[in-house]
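With one protein chain withheld, the remaining protein chains of the complex are depicted in position.
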Amino acid sequence: AEPVKIGFLVKQAEEPWFQDEWRFAEQAAKDKGFTLVKIGIPNGEKMMAAIDNLAAQKAAGFVICAPDVKLGVAVNRAAKRHNLKVMSVDDQLVDGAGKPIADIPHMGISGYEIGKQVGVGLLEEMKARGWKLDEVGVLRVAFDQLPTAKDRTMGAVDALKAAGVPVANIVDAPQAKTDTESAFNAANIAFTKNAKFKRWVAFGLNDEAALGAVRAGEGRGIKQDAMLAIGIGGSQTALNEFTKPTPTAFYGTVLISPKRHGYETAVAVFEWATQGKAPPPVTLTSGTLMTRKNQAELRKQMGL
Amino acid sequence: MSSLQFDNISKVFPGVKALNGVSFEARPGQVMGLLGENGAGKSTLLKILGGQYKPDGGRLLIDGQERHFTSAGDAIAAGVAIIHQELQYVSELTVAENVLLGRLPTRMGFVDHKAARRLVAEQLAAIGVELDPAMRLSELSIAQRQMVEICKAVMQDAKVIAFDEPTSSLSHRETEILFRLVKRLRSEGRTLIYISHRLEELYELCDACTIFRDGRKIVTHEVMADVPRERLIADMVGRELQDIYDYRSRQHGPMRLEARGLHGERLPEPLSFAMRGGEVLGFFGLVGAGRSELMRLLYGADARRGGEVLLDGQPVAASSPADAIAAGIVLCPEDRKEQGILAHSSVAENINISCRRHGLLGGVFLRHGQEAQRADDFIKKLRIKTPSREQEIRLLSGGNQQKVILARWLAEPGLKVLILDEPTRGIDVGAKNEIYKIIHDVAASGCCVIVISSELPEVLGIADRLIVMRDGRISGELTRDTASETAALALALPDGISGVPAAPLH
Amino acid sequence: MTSPARALLKEHSMTLGYLLLFVVLSFSVENFFSSANIVGLLLSVAQIGMVACTMMLCLASRDFDLSVGSTIAFAGVLGAMVLERTGSVGLAIGGGLMAGALIGAGNGVLIAYLRVNALIATLATMLMVRGLAFIASQGQAVGIADEGFISFGDTAFFGLPLPIWMTAFCFLIFGVLLNHTVFGRNTLAIGGNPEAARLAGVRVERLRVWIFLLQGVVTALAGLILSARITSGQPNAATGFELDVISACVLGGVSLQGGKARIFGVVIGVLIMGTVENVMNLLNVDAFYQYLVRGLILLAAVLLDQLKTRGERRN
Partner (left out) sequence: MTSPARALLKEHSMTLGYLLLFVVLSFSVENFFSSANIVGLLLSVAQIGMVACTMMLCLASRDFDLSVGSTIAFAGVLGAMVLERTGSVGLAIGGGLMAGALIGAGNGVLIAYLRVNALIATLATMLMVRGLAFIASQGQAVGIADEGFISFGDTAFFGLPLPIWMTAFCFLIFGVLLNHTVFGRNTLAIGGNPEAARLAGVRVERLRVWIFLLQGVVTALAGLILSARITSGQPNAATGFELDVISACVLGGVSLQGGKARIFGVVIGVLIMGTVENVMNLLNVDAFYQYLVRGLILLAAVLLDQLKTRGERRN
């Protein structure tokens, strides 16, 4: 018999995170003996085409990280129409009213929770360094066009606020695109506007954003001893910083596991389609703060 | 039918007073000729008549009624049709669509292509032009495109029709057709305006004429036939001119340029010719005879299928115009607008583009002072009418643009072969005379000068020797002594056609 | 070969080329030639196809429009919002189309009357309209729950979903418009030689505004259909869409220098774009290599066309 086909659709195929997810899903396909079809779906239109395409290939089901969570209804309808099993990964799909769609099982992170972890990580290190909370500027590299980016950074902000950081110290640096250079330019301006702060903490939606802030700080003499940044993802961008001979202001990153997300979702959909074993409605994975010190051991633990 | 009256019309462009209080009147059933040096303001006046420009002062009256056109559409609606000096067609549309542009017949909202083709075919036939209305303009020769333009104007059934140098890209056959057409339109009682630099033509067609100089009207002669030629020229250029060809016999040097078996895509067979230094060689033929094609092959502008060019006995490896120029061969192309001018560049830039490579500072940097000086020299020498060397060339009158292109090549220091394809197209008599002088001077310095012209009197007037082409072949050769209009035409026309009325020689 | 036969062959070489490709793919790529896949393929180019019709006119008149992607997003968002507030499908569609018309007319006025360079003008509207889409929706997708509206996206007639029919209809309409109406012929004329058109009495400015207005309306329609298909108005939908549409047109032989357009070519251009994408996904081509392949195919298609025109010139 022909091997079962399972699709794995991700919103940004170019992003290292999704490359990793795919890699682990591929691993699962090999282990369990099914065929994985990987398609990048940068927008709603491409997403619909990809689902049609899966149906044409007679796939049994698919895992999806949609370009927008509100595409939930469309995903659900299309899956039903073609009789495909579907499960979401990373970002949970919602309906028009913003309620999670119950029919679609989900495994992922909560952007907001991960953001909170960033905030907590920053607070702890500030404390360790003995910084006074009201003297530190908080730099939020913002990309609010992207819902998950907003969730993450607001999570961090809330954690910091809860610990007593004055609201006035929180500075937004909106980046025009999600790359490092845009973050650099945005951070630069924020530093200019708030020269009164001698110490800074910074974060953004991903490692690239945090890195841009770090480089901008260095350009203005705000070096490792006066700045702390924590990224999200644990990508190569972060690892590159950790391998530098001297520590930089890029203090850490909240590592989330592409392995579990990729491997387990692919297996779950496969088993659902072949054995009728429905996955649990929601599985949330957590992030772990990875720093220069614990990186090696943590990555080993995660199987990276 | 209607009379047309210009009353004290003025038009100023930055740095140029193109028209300065011009008044005259043209009556129905009359062909009014307009004459004047290049840049005298003739085309500007027609553009005002056509609603393209708004005059800065003065009135335009049709049938005694003052008219204010704000667009070309207004003028058309008022019964005015203009055939512009710069052809205005859409190359990707068909003949029928071009002719009926803006007025395509429709049926129930849809274009009636069949009716359009029929209408245009009828009109073309009535004029005497053989053309398939379904052909695209891009497939036609310039002369054919010109005939399409003429047909377009005629089909507007306008009361006032103005022709701006319509014959400048026509050869004998089409010219004949045009003349017949103009005469017919006159007999229908329309008001006609006719601009040309060819005096013979004006004498043949016009009833009256108005002469311009420097934007001013000099005089209107009510009866054209009564005005002697010398008088016209003197009024136009403001000085006396005797023999405009100014032929001077020269000593010819040794064999200098040899074209052997040049073969290209559009030529049916390989062609050869040779000439001595100091010689002026004329090429005559009807439109499409292949003269331009041959010269473009020689110049490296088109890909050669075979053949070689020898200069002073040495083969010239000209696979591009740049190579030819480096060897001292230059070509002044026939289609000024498409192939000659860099429209948005200055006069100075257009003059210096090629020759500047000789005077570079350190082999790299331009010498701006020197280039400016050179431009000014040529502007003076060729009497180019321009407010300054920095003026964009497209703002110059057609004839003056031609002079700038000529200056570009005269500025070449190592000039050995000068090829001029229709060099006096659209040029006034005064300037023609200057160009002929230059041709003779260049030849006298030992260069080869090749002149392609569709104006028979011109080639006969200036060439030492004449090569006649027909259908892509060299059909014969005439020396200055044996050359005559009849002899040349006999060689140029397809076999069996003769008795073409020759225009009177000067 | 006789000359008319050869001309015909040349005229339709792109079509024949595509048919050949299609047959080859049908035999070599599993699942390609199945009704499910063909429908999927056609659906995937429905939006591009619709907008390519008017983009063809726009390019033919020597203009350019970068704002179509944003307009798709904005019309979708607006439609979804109106639907949310009023519950009326008619109002939602009317509102979306009206917005498209306004955006298009705005582009047209800027370009035709105020003589702003088309690239810059439509780049500016692209930014502004995208901004409006974000502002109106506060950056969030606007959900659509109305079944009537959603059915625009997936009701099928004779086995083909509505969006495909709409696209086919657009090709028909605009084909006729281009070839058989004064509007179409004048469009080619102003693209081929604006001065000549003006001198012949064509109201060039007005025509250009109309072209952009039509483009706006059709694009908005595409946006509404998209929002029905994905059951939400997405402020960041269709980014990069403009280049896809323009590529499809150019692949189909529409000249960026204006004055040249063939509706048939555009159909083929659109199909090529869709087929390449479709086959790559069927063959599970790696995402990174997809960039490479897409680039190569684009090049191959125009090179082929180029060689053909060259050969033609030689004859």
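Chains: A, B and C, in written order; residue numbering restarts at 1 for each.
Just so we're on the same page, a residue touches a chain if its C-beta (ideal position, glycine included) is under 8 Å from a C-beta of that chain, and two chains touch if they have at least 3 such contacts.
Just so you know, these numbers come straight off a predicted model, no measurement behind them.
Visitor: For the chain that's not shown, point to the residue among A:235, A:265 or A:291 touching it.
Guide: Within the whole complex, the residue contacting the unshown chain is A:235.
Visitor: Sort through C:128, C:145, C:168 or C:283 and give me the one touching the missing partner chain.
Guide: Within the whole complex, the residue contacting the unshown chain is C:128.
Visitor: Touching the absent chain: which residues on chain C qualify?
Guide: 110, 114-117, 119-121, 123-132, 134-135, 138-139, 243, 246-247, 250-251, 256, 287-292, 294-296, 298-299, 302-303, 306, 310
Visitor: Mind pulling the chain A residues that touch the left-out chain?
Guide: Missing-chain contacts on chain A: residues 14-16, 19, 142-145, 172-174, 176-177, 179-181, 184-186, 188-193, 195, 208, 211-212, 215, 218-220, 235-237, 239-241, 243-245.
Visitor: What chain B residues would touch the chain not displayed?
Guide: 14, 299, 301, 320-322, 324-326, 331, 333, 338-345, 349, 353-354, 356-357, 360, 364-366, 368, 408
We adopt the following convention: only the chains that are shown with their structure count from here on.
Visitor: Just say which it is for the chain contacts: an open line, a closed ring, a star, complete, or other.
Guide: Graph shape here is a line: each chain touches the next, no loop.
Visitor: How many angstrom lie between the centres of chain A and chain C, each centre taken as the mean Cα position?
Guide: 34
Visitor: When the centre of a chain is set as the mean of its C-alpha atoms, what distance in Å lies between chain A and chain B?
Guide: Distance between chain centres: 71 Å.
Visitor: Quick check: how many Å separate the C-alpha centres of chain B and chain C?
Guide: One centre to the other, that is 44 Å.
Visitor: What are the residue numbers in chain B that touch two or more other chains?
Guide: Not one residue in chain B touches at least two other chains.
Visitor: What residues in chain A touch two or more of the other chains?
Guide: None at all.
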